[in-house]
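With one protein chain held back, the other chains of the complex are shown just where they sit.
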């Protein structure tokens, strides 16, 4: 995900230095004009804006707060622009620590799969102090086809990203349950899509209804283990706000069952396979 | 719902006799060219196709199997075309009883609200013996803008209708939970719609996300009590097929809570109000 | 279940005529002193109290309201004492129809497995018009070791029976979830019982915790299909009262999954096997 985003920043005329724990991944960007750094600290030295795309809270903990992490090396006045899907809790911690260090911090998580990133079609959800968000607009604009500013506290963008992913996976759960019923009633799910499209015709519906109707969960576009992470973060955000989300709880359970059954590395839409298995529907051969 | 459907049949050139328990409702159609009947038996005497749009299983029980019901009056060889959202169980019973009486039976439930019926924009889900479905195509075509034939057993169309309504109300539940989280996190749900539309942009999403963002549940387009009926029927169909549908179970509970709290006659999207109340979000004034 | 109950009535000195659709089952009671009847109508002719123990609502429909059913044959003034676990809806119908026919009706469902019935250890839940309940006390007393009168409307006893069974199966669900966690954490569930008994030490806990710890689901004491029936009835009763019961919804789904996986005739505690399977725990060999 990070590579196409870096390419878009370079194409927009920014001067980009990249770092990845797997150096070969970073080096692939040298041909595009990126400088390659040996460490996070090295990458951010002297920069104006540090853009991160990290897997989860643990990766943030290490890359930002670890020894030789960003917090010690980012110049005062520079801005950390975090595009990762991470917890509200660690986003609040990032805001506090960067501020204490005289640095800026905004959250700009993105909607879209890697193909969308490559095609510069991501949608960016931005939040943070208005003057910092404004200062980063050239970078935000380079990443995708548009953006929405959702609040003055960076963590609010993380909540919106988690709510968006929750909505997608709820659609997957819905399709899984509906298809299980239809299949056992002897109805063609592909034919059902013709009907459902009259109601739901939408980009995300098209992608997932096709995957689930075809039971094509590999290769994974977004792995179930990452899906579990996102639902866990949504539930944690909801707990902090004292919001019951029973549907999210069900989805979490289906992810856990999927992982217990060995589907952890399939596409997250494979919870539809879990639901089908629970209804006694055999795997398609 | 029955009135605009009858008008469309008249406009398509069919010879239509109407019956409604509330005679005034039937008489409103006289100006359009309908004949008015005094009873179900009277309405179907000598007809080729009897089209029904009834509220629920109990109404079917009375209108079809009751004394002076359709079963005794429909001519042999004529077809009962049922557009109601009813249970799989009673649809199977209708097939058996009509067949035993030398009559035909197909199920043709429709997708769309009354406005869609008036604009001839319903989508018809059809199932039943192929020769009967074909014979009824002029009527099916007059009701809406298109149709899908989903099986040779009439009850299969009922399953598809129930699955479609389940998908709509799952979207409502999803919106309800996501919006409750966003509201408590201080995020504008109207602004969130801008983002969500990049993912979900679809007819049904637009209607319900707007209703829920505005918390505008009255007047009801489709009452919560009817929503409960449909979910109950979906759960019964799923039980017959041994399909667990946990999401449907949650929605059922939210409908029951809504009814217990006095929202039974609001739009079914008011389960989003139940979800918000459970998160401690006050009613908007 | 009916046989040991009939024996207890005979032992208490009552004059008993028995009827069962499978005549051999009835004849087994002849040695105990029962008269054998050829039909329900024959069995209740001239009796003072007609005691029924039937499988479900359909059996009641046939035995009471069918042609040659009890309603037509029970003498005016005699009482129908229904010990079956049936729906609130049909219990209300029984009350109305018997009253209209000048007959009495009370509901007296029982708590306990067949062994408890044989040992005269059932507990009877009674409801109905007080004078009728009082008149039936010799029979009620003969069935078990005690009874509780819960209301003046017969259906109230049915609600109490359904709530009791719901409590038992909730305990089973709880054990299933807790044991799945413990097993995957490498903890002996038999050892855990030592701890749990300090908290829960109770008759029903002992029975089910042992069955589930041993994964001994056959032969069934109470079949999963009957368990599903009872939960369905509890959910229907709750729906009528507008009471959300999410735990009951989960249990229903686990029963459905169990039936889909072919466990319908195992003991209802086999939902713990469903829960274990969902966590990826293999069947014990």
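Descriptive notes on the structure:
The chains carry the letters A, B and C, assigned in the order they are written, with residues numbered from 1 in each.
Everything that follows uses one rule, which is that a residue touches a chain if its C-beta (ideal position, glycine included) is under 8 Å from a C-beta of that chain, and two chains touch if they have at least 3 such contacts.
Keep in mind that what you see is a predicted model, and the values were worked out from it rather than measured.
Here one chain is not drawn; of C:128, C:227 or C:244, the residue touching it is C:244. Of the listed residues A:107, A:213, A:256 or A:281, the one in contact with the hidden chain in the full complex is A:256. Even with one chain removed from view, chain B keeps its contact list with that chain: residues 246, 253, 256-257, 260-262, 278-280. Chain A meets the missing chain through residues 228, 232, 238-239, 242-246, 249-250, 252-254, 256-257, 259-260. Although one chain is not displayed, its contacts with chain C can still be listed: residues 111, 123, 125, 146, 148, 150-151, 153, 156, 159-160, 162-164, 166-168, 170-171, 173-175, 177-178, 180-182, 184-188, 191-192, 194-196, 198-205, 234, 237-238, 241-248, 250, 275, 278-280.
Convention: only the chains that are shown with their structure count from here on.
The greatest centre-to-centre distance from chain C, using averaged C-alpha positions, is reached by A.
Rotation angle, chain B onto chain C, C-alpha superposition: 180 degrees, expressed as a multiple of 5.
Measuring from the averaged C-alpha position of chain A to that of chain C gives a distance of 51 Å. Across the assembly, chain A contributes 246, 278-280 as residues in contact with two or more other chains.
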